[in-house]
Every structure is written in structure tokens, then in C-alpha cells.
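Shown here: the complex without one of its protein chains, the others still in place.
What follows is subunit A.
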Amino acid sequence: MKIYIFGVMKNSSNKITLTYVLILLFVTVIGHKVVSNLPSDTISDTILKYSYIKDLVLILFSGLVFKYILYRNDKRNESIFEKLQETNNEILESNERYDIVAKATSDTIWDWKIEEDSFTWNKGIEVVFGYKKEEVGKTSKWWFDRIHPEDSLKMSVKLYSFLEQKTEKWQDEYRFQCADGSYKYVFDRGFLVKDKDGKPIRMIGAIQDVTKQKEEEQRLRLLETVITQTKDAVVITDIDTSENVIPNIIFVNSAFTDMTGYLPEEVIGKSPVMFSGPKSDILEFDKLKTAIQEYRECFVETISYKKNKEEFWVNFSMIPVTNKDGEHSHWISIQRDVTEEKERDKEREQLIRELTQNNKDLKQFSYITSHNLRAPLSNLTGLLNLVDDMTITDPELKEIISGFSKSTHLLNETINDLVKVVIIKDNPSIEKEKVLIKEIFENVFNQLSFLIGLHKPILKIDLEEITILNINKSYLESIFLNLLTNSIKYRSENRQLRVNISSKVVDDNLVLTFKDNGIGIDLQRNKDKIFGLYQRFHNHPDSKGLGLYLVKSQVEAMGGTITVESEIGKGTTFTIIFKNN
């Protein structure tokens, strides 16, 4: 508008001068005409002419002066105009720059006209925070409402102190709510626009989304707590091996101080070689040295020394780390005091050694004992065999010899059974062979033919066609022999003995059941003892309490299991399961 007015004025300056001159000339000419036509001779013609010429000159002169004044005025206006235009251009340019910057930056720019409380946002509010154009509020309240409640108080205190110009700068970090309700960490910087009285009228701010940095910062802080809070000592060294074979320490955590007594400043810049001492393992040290030369990770266990020279067992890793360009930049070492574990290990090893020795001694002892028992016993048996052939006429002597013979044979059997147990216990890896169950039964029946003939039990044998087991033949024979003998020994006097023996393949297992209708065992009382050594449940003259113990030992030596069910007066069932593979 102003520009237009100035333009009009400039063009019309000549016209105005011309009009002024013309009007004056017109008035002068008219005046002269009137005066010359007056019927008076009082004014001479000469004077009139002179006056006329003088008026014209005066008019021209004043016209020139007027023109000059107008010209000067124009000039001044022009320079003002130019200045204004310059300023105007600057503003335009600056506006343009602002627009470009606002577009180029990822920042969200806001502009707050304080007195009217009118708040405008740039595109960022939509792009960064996800608001739709129509959702964006037009007042500062909308802005405040979206600041995280935990941050708003602190933030507004700072902001108002800035608005009251108590502080020079304003920048703050707070959480700003997005359209979806989530919060972003933002960094907001603002400046004030003041009027000529220095009163703030506008505030313009730029919000930077620092969520990623913030999260990264928090992540790093979390990672840092691993190092600072861990109970394991952490040592970081550089990679310079020019001074020492093990590079110098640049960081230790507090757990390291707890472990060794050294404060960080006492070890930083020094090589960890300082922790080794006379009892440190030289081989482990060499291993570490080589690993460092080859940039390989390495695990070391050695005696190390604390600040107070106390020795302790340390277990540590030495791991090369690389910077983001993939270059080897540091070594990280995680260390642990394993003295207690070491001592426990030592104690355990000692204990195992002692136990192994004890076990060996006991085994030797049982062999020697059984040998020493067997040697005279075999003599007794041999001598009695000789007596058997002799005729003894004295009835009393005959009775004595008979008792002597029975006791000797019983003793012999017991010793033989015990010897078997010793051998089973000593030989966990017994020889296994393919065995046909039927054959074994035949063997057992042959051995028991006398007892079977005597008591005539009803034997029901239900074996699956071909049942081949990969087990020790003599053990299986002994198991059947013991079980069948037990059935006969502990038969009920009230009914004929019935024994059911069956074999079945179930899944991958071979299940053998051995069922009789004998006197049974009180399992409620004897559950734990039934397979125990020297456990007797019936007062039977031949009972030694060894049979079932032997059976269980043999079954287990072959990797099988045995269980029992029994009811007094009804009978007993044994179930033996072997894995058939």
C-alpha cells in the first residue's frame, strides 16, 4: 500500500509544479487583464507592464523553488522507500529461510503469540507425533496438556521463569504425548520475540524427538549397570603389548576392588601381570600370553594375589572386543574368585580318593575273608566227603557226624551265596549272551527235580514262543532257582502248591511274572525289607535271608527291575522287567 502511494507521489511531482505555475499564471493574466481594463490612468502603463513581468518572473521563480523543494522531498522519500524495500526483502528472505529450515529439519516448530494465546505448529506435529491437522489445538493449553504429568511441573517452572525473563535461555527435556497416547522424549528449545518495550509477545520453539537417543541412553545405562553392579569382577585393558605381554588396564569395576582390594587408580595404566606371583600357574600364564598375541579368547584359572598379598584362586576369561569398524580395540576380562569352589573340589577329590581306596580295600577284604573262610571250609567239606565213605557203627558218633556234616554244608552254602553277592556287586558289567528262557527253565527244573518230585506242585508255564533275552545266563538261572525254591519252601500246607510262570513282551520290555499260592509275606510290615540282606520273614529251618537279596542284585546287575505283590495266606507274585534290546 505504502509502496503504491510513494510511486504515485513520485510521478506527480512535476504535474503539481506545473499545475501550480499554470494556476498562478492564469490568475496573474486575469488580474492584469482586469487591472489594464480599469478606467484609471493613475497607474502608468509602464508600471503595469513592469508589474506584469515581475509577477511572471516571481511565479516562475516560485515555481522553480517549489519544484526544487518537491524534488528534494522526492529524493528523501525515495531513499526511505529503498530502505523499506530492503527491510521488506530481508523479511521475505528470512521468512523463506524459516520455511525451508522448518521443512528441512525434523524438528517440530511451534509459534506462540503470548498475549492472544494463539499457538501454531508446523508439519512436525503431524509427521512426528501423528496428530491429524484438525486434532491440533490452537492454544498453549493443548501443548501443556500433552506433556507427561511427571515432567509438566518441572517444565512449567522453567518455562515461566524464562517468560518472566529471569533466565536467558530456555531448553528442556520432557515427554510429549503422541496421538496414539504413547510418549516421546523430546528436547525443546525456544526463544522470545519482544516488543519495543521489551515485553515478550511471541515465543517460538523447536521440538526435537530424542526418544531414540533417550532409549539408547537408557539401554547403555542398563548395560553399564551390568558392569557396575555385577558380582563378577570386570577388567578392561587396551591392546598395547609393547610394554607388557598383557596390555594395561583402563577400567576395573567395584567388584574387582571387592575381590582384590585394589582401587581403580592403583591398577589403571598397569598390566595385570602385577596380580601374579610365585604360586601362579606358569602354563596358564603362557596360554594367556599366546591367546593375546593371537587375538583369541582365553579362559584361565590360576592362583592370583590380592593387594594384601593374600593368594586366591581366580577364574577369568579374556575376550577380545572390536570397535564399530571391526578393529580389535580392547580386551574384556570377567573374573571370579573361585577359591571356595577350588577348595570344595579339592575336598571332594580327596573324599573320592578315600572312598575309592576304602571301596578297594573292602573289596579286597571281602575276597580275602571269603578266601580265608573258604579254605578251611573246603577242607571240612573234603574231610566229610571222606567220612561219608566210611562205615560208622557207633550211633552217637553217627549222629554227631551227621549234624557236623549238615552244619558244614549250610555254612558252605551261605559262604557261596555271599561270594556270589560279592561277585555281582563287583562286576557291574557282566557278560551278556542270547538266552532262550525255555532252556533255562529246563535247567532249573532239573536241578530241583528232587523237590518237585517231593511236593508235586502244579506248574503252569506260559512262555511266549521264542523269548530270547540278552542277559547273563547263570544269573537268570540263579534267579529262577531262588524264586522257585522259595515257592516250594513257603508253600501253604493247606492246599496244593500252584506256580504260574509267564513271560510277555510289552513294548520294548520283557515282563516275567512268577506267581504262587503260598503263605505270602506281610508286605505292610516288610515292604522295605523284602529284598534286604539277611531279612527273614518266616521261621523256616533253611531260611538264610539271602535269596531275594541275591535275586534283586542279579536282576539289577542286568539292568532290570523287580517288584513284589503279596497277601498273607493267598500267595506272592514277583514281576521282573528287563529291557529287551
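Throughout what follows, a residue touches a chain if its C-beta (ideal position, glycine included) is under 8 Å from a C-beta of that chain, and two chains touch if they have at least 3 such contacts; residues count from 1.
In this text, contacts and distances are computed from a predicted model.
A.B. asks: Please identify the absent chain by the protein name in its UniProt record; candidates are "Response regulator", "ABC transporter permease subunit", "ABC-type multidrug transport system, ATPase component" or "Xanthine dehydrogenase".
C.D. replies: "Response regulator"
A.B. asks: Taking the full complex into account, find the residue in A:48, A:201 or A:422 that is in contact with the omitted chain.
C.D. replies: Within the whole complex, the residue contacting the unshown chain is A:422.
A.B. asks: Of the residues A:385, A:449, A:496 or A:563, I need the one that contacts the missing chain.
C.D. replies: A:385
A.B. asks: Which residue among A:211, A:370, A:470 or A:485 touches the omitted chain?
C.D. replies: With A:211, A:370, A:470 or A:485 as choices, the missing chain is touched by A:370.
A.B. asks: Determine and list the subunit A residues touching the chain excluded from the picture.
C.D. replies: 367, 370-371, 374-379, 381-383, 385-386, 389, 419, 422-423, 427
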